[in-house]
Every structure is written in C-alpha cells, then in structure tokens.
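Structure provided below as structure tokens; questions to follow.
A single protein chain has been omitted; all remaining protein chains appear in their positions.
And now, chain A:
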Amino acid sequence: MSGQDSDYWRANVRIILICLAIWAVASFGLGIVLRPALEGIMIGGADLGFWFAQQGSIYVFLVLIFVYAWLMNGLDRKYGVDE
C-alpha cells in the first residue's frame, strides 16, 4: 500500500470510529442503558429513552449513513481514489 493509500485508509477508519460512536450512543446509550437516568426528559408524549428506542435511533442511523457517504466522497476526491 502506497503512503498515499494508507493515509486515505487511516482517515477512513477515523471517520468510521466517530460514526460508530454516535451509532452506539443513539441506540445502546440513549435507547437502552441511559433510559432510567434520563427519565423525566420528554419528547412530546414519550420519554427521551423510549423515543430514541422506537424512533430517534432510526433517524440518527439514516443521517449517519448519508453523512458518512458524503464525507467519504470528499475523501475519495482529496486522495484521488474516486472513480
């Protein structure tokens, strides 16, 4: 792997790790583990944990994939590895 390509890969892995951290916080964090601690914070008629478990996490997932795709398109161009 050329130096250029391994820089590209390191940048990619960094973006993946940040995205996965958000993925885990939205679902496992807010939706499951932190729910009892956040009792009382409401989103409309649902408590925050319930809303993230049945609605919010899915919206976060959606935004994450498109943001990742957008960031990677930029990275592909920057390193000249796009098609």
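In this section, a contact is a pair of C-beta atoms (placed from the backbone, for glycine too) under 8 Å apart; a residue touches a chain by one contact, two chains touch by 3 or more; residues count from 1.
One rule holds in what follows: contacts and distances are computed from a predicted model.
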> UniProt names the one chain left off this complex as which of "Cation acetate symporter", "Sigma-70 family RNA polymerase sigma factor", "ABC transporter permease" or "L-lactate dehydrogenase complex protein LldE"?
Replying inline: "Cation acetate symporter"
> In the full complex, which residues of chain A touch the absent chain?
Replying inline: 1, 5, 8-9, 12-13, 16, 19-20, 23, 27-28, 31-33, 35-36, 43-47, 50-51, 53-55, 57-59, 61-62, 64-66, 68-69, 72-73, 76, 80-83
